[in-house]
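Got a structure here, written out as structure tokens. Questions coming.
Omission of a single protein chain aside, the complex is shown with its protein chains in their original locations.
Chains here go by letter, A and B, matching the order in which they are written, and residues are numbered from 1 within each.
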Amino acid sequence: MGTPLASSIVGTGSRASPPRAALNRYAADTAFATFVALLMAFLYIPIWVLIIFSFNDSRSLTWPLSGFTLDWYVKLWNNQQLLDAIGNSFYVASCATVLTLLVGVPAALALHRINFPGKKLFRRLVVLPITLPGVVTGISMLNLFRLLGFNLSLETVILGHATALLAVVVTQVSARLERLPKSLEEASADLGASPVHTFFHITLPNIRSAVIGAGLLSFVLSFDEIPVTFFLTGRDNTLPMYIYSTMRRGVTPEINAVGTLIVLFSLVLIILAVIANREKRL
Amino acid sequence: MSPIRDRAIGVAVFGVPLLWITVFMLLPYAIIFTYSFWTKQYPTFVPGFQFGNYLALFVDPQYFRVLMRTLKVSLLVSLFAFLLAYPFAYYLALRCKSSALRTWLYLAVIAPLWVSYLLRAYVWKTILGTEGILNSFLMNVGVLSEPSDIFLYNQFAMVVTLTYIFIPFMVMPIYTALEKIPRNLIEASSDLGMRPIPTFLRIILPLSMPGVAAGFTMTFCLTFGDFVAPFLVGGPDGNLVANVIVTQFGTALNWPMGSALAIFVLVIVLAVLSLSDRVERRYSPKET
Partner (left out) sequence: MASIIELERLCKSYGTLMAVDDVSFSIEDGEFVTLLGPSGCGKSTLLRMIGGFEEPSSGSIRLDGQDVTWTPPYRRDVNMVFQDYALFPHMTVGDNIAYGLKQMKLDAAQIAKSVGDALNLVGLADKVNQRPHQLSGGQRQRIALARAIVRRPKVLLLDEPLSALDAKLRDQMKLELKHLHEKVGITFVMVTHDQTEALVMSDRVVVMQAGRVAQAGSPDRLYDHPATPYVADFIGTTNFLAAQIVAMSGDQARVAVAGDELDAVVDQPRAVGEAITIGFRPEKIRILADGEDAPNSFAGEIAEVVYYGLGLRLSVAVPGNATVYVDSLLPDRLANTSVPRVGQRVRMALSAGNIFVFDAGTL
């Protein structure tokens, strides 16, 4: 009596389980797909909202859309303050990027290659601004400049950005250096090349895409920076500072138009970064 | 080239970063640390050594309430970002079969980081506002009869906005941690008779903890010091600690208090960092 019962249970079980497993997997896959789709919507609907309302021919940002216009873009074009701010932002971001690369790449090399007392503290300090809110960097540097008697200007902003962005450059370049076999530099020295020659002909070509990537990211982050700029700028405004002060007065589709242009610009940079990244896999 | 010249180049090249860090990071922190013990005396402040500013953080309700609010918002943002990011990262790393789809989805989550942070906060203001897009949309489809002000200028709006902004910082480290888990560990677990959920709880989750810790650290610390989102969507009762710092250095003209607040933020960040270091060490395989 026991044997047929047991075998029938086992039999049914083994016959029923593959479809059930498949069903479970199907349910799980569907749940995951739905979740991913919702998350994407959460991430991208606001960006589309930003873009769409830059073409809406109404002063107020309300549903439904009333009609298509390019007025807001024309207004931008005639807004001298805004154009100045854009120019300032390009100036700040370019200088800060160059400066942070000039300091950050050697810093990454030093951390990678040489042992010196206080190296651990040095590493901690350099990468701190990744997690340290910009307010702290901003006010601490503000106090330094006040103490030294510097006048606040776009140049002090550049120093502030370069300092905060070191963290980005050092982490990205260090990560690449770690993957670069030590033997390459040794082989170069072995074949008679001086350290300087080795750096330019062996090390740099092999970390080039990381340096470019870090440079692009630094540029974007500097272009977009508020907290440090807020404390360190003088009379001149950068673009985010200009937008920020406009927002104090309320929302206007003009900001959406600037925003759309920024999104477009970011898109170009993302594509550049992806290309730089792809190259590294070769 | 002489050895002396080689050394000189070495010192010059490696000395610059050291000098830079000392002058632009170490020294400024030292300065605000010193200021934090000084005393406000209208219209400026005078040197001193007293803990009044730090004491005020905890006994003066106008500061203490802000600190607790900041802590609460930071924890909520980290939690929500984690709840959204983990399943997504899990899907990407372990369930997504197509590598092209994986690349695209990953890129799609990271891409907003490259789009202005300010704009991403701003757009939520336009969506959630009383006259905003969500309200007018809900009225338009007939859910609401008149605009509601429940969406904007409260902690809910702040949490939504900051979660939106910081999700990528949560996805990146978790995805990296999940991807690093050797697939054969998961196979071994199921070979040893573990069903998927226990395998997840006992193998995958613990091994991804370093990524979770890194994500929490980023999200928590960056929220803790944010002053743009509170300004845009937080409303009068939504000030976070960074807004108070801005006020101290601006209209309140109380630099010693502002410095003490900034040092407090710095200490919180360092504490969170060392905590996450500990988690990372606890769950990482011992290196030989």
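By our rule, contacts are C-beta pairs under 8 Å (C-beta built on N, C-alpha and C of every residue); 3 or more make two chains touch, one makes a residue touch a chain.
Everything numeric in this text was worked out from a predicted model, so none of it was measured.
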Residue among A:L43, A:V126, A:I202 or A:L221 touching the omitted chain: A:I202
Touch criterion as defined above, residue of A:L38, A:L83 or A:A189 at the omitted chain: A:A189
Touching residues (missing chain, whole complex) on chain A: 181, 183-184, 186-195, 197, 201-202, 205-206
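The definition used in the following text is that only the chains that are shown with their structure count from here on.
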Separation of mean Cα positions, chain B and chain A [Å, integer]: 14
Residues on chain B engaged by chain A in the complex (per definition of touch): 1, 6, 9-10, 13-14, 16-18, 20-21, 23-29, 31-32, 35, 84, 87-88, 91, 95, 105, 107-109, 111-112, 114-120, 122-127, 129, 131-133, 135-137, 140, 164, 167, 217-218, 221-222, 224-228, 232, 242, 245-246, 249, 255, 258-259, 262, 265-266, 269, 272-273
In the complex, chain A residues that touch chain B: 28-29, 32, 35-36, 39-40, 42-44, 46-47, 49-50, 53, 60-64, 102-104, 106-107, 109-110, 114, 122, 125-126, 128, 130-137, 139-144, 147, 159, 163, 166, 194-196, 217, 220, 223-224, 226-227, 230-231, 240, 243-244, 247, 251, 255-256, 259, 262-263, 266, 269-270, 273-274
